[in-house]
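Step one of this worksheet: look at the structure below.
Note that one protein chain is taken out, while the other chains of the complex remain in position.
We just call them A and B in the order they show up, numbering each chain from 1.
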């Protein structure tokens, strides 16, 4: 789900940052969660929200929030899981699981906006075509310096040539930038996804220093 | 001989603590000595507070407990943090 917020005082943000959203009940009870910023432009901030079963904040944001509501947000936050244009000319490999694509989409968009010619590749693992976030935006960003490889774990779109099933070490190896090209790698997904992928990347010969992970919890 | 002073003199030095975002700062684990960015800690968010543990040795580096009107911050597992000047 995409949540678009008007934040007139938003200072702009770097690609990969997040915000904390804090909800307050009438009796003062509060719940705070972090969400990655997908895009922001002139006071308009877009978040991508996955509804977690049994969640307290995400079901509220997905089901209850209406246009015109006021939300308390704190950000931009995070200075670690970031991509900055011109920082390095090494290629960049993005690896997303589910809604973990949100900050990686922000990086791909920043890369395009900066007309940065560094090679970018995204591997995006998602359950079914209906679960894809930012499909049109990602398609629009694709070009000589940015490609997307989808991995469908449950169901693929009609006419899909590839296999359906979870990402494996071998399929990861064949769709990602080779270790000898020394890519900088950003992995974002559930805790299990991020840890599995990071372990495979080390196995394949990437250096731990080149792998940045962001886990969003969940199973 | 050096005369000990009182805590007031720390105001300037401690003002550096209020960096907008400390997660990319390097910090040292009191248990195993590992130096790593705070962002690389293992954080358990479902506890009654946030608990950050060392990715190398599992030692508790930091804990954050949120009350309504204040936040309790413990950095007891960090022997030092490298703050920018």
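Rule of thumb we're sticking to: contacts are C-beta pairs under 8 Å (C-beta built on N, C-alpha and C of every residue); 3 or more make two chains touch, one makes a residue touch a chain.
Simple rule for what comes next: contacts and distances are computed from a predicted model.
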item: Protein name, per the UniProt record, of whichever chain is missing from view ("Malonate transporter MadM", "ATP-binding cassette domain-containing protein", "Sulfite oxidase-like oxidoreductase" or "Oligopeptide transport system permease protein"); value: "Sulfite oxidase-like oxidoreductase"
item: Contacting the left-out chain in the complete assembly, out of A:26, A:143 or A:161; value: A:26
item: Residue of B:38, B:51 or B:78 in touch with the missing chain, whole complex considered; value: B:51
item: Residue, one of A:6, A:54 or A:136, that touches the chain absent here; value: A:54
item: Sites on subunit A contacted by the missing partner chain, in the whole complex; value: 22-27, 29-31, 54, 56, 60, 64-65, 69-72
item: On subunit B, residues whose C-beta touches the chain left out of the figure; value: 44, 46-49, 51, 53, 58, 60, 63, 65, 67, 72, 74, 76
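Note that in this section only the chains that are shown with their structure count from here on.
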item: Residues of subunit B touching subunit A in the complex; value: 21, 23-24, 37, 39-40, 45, 66, 68
item: In the complex with subunit B, residue positions of subunit A that touch it; value: 28, 30, 32, 77-81, 217
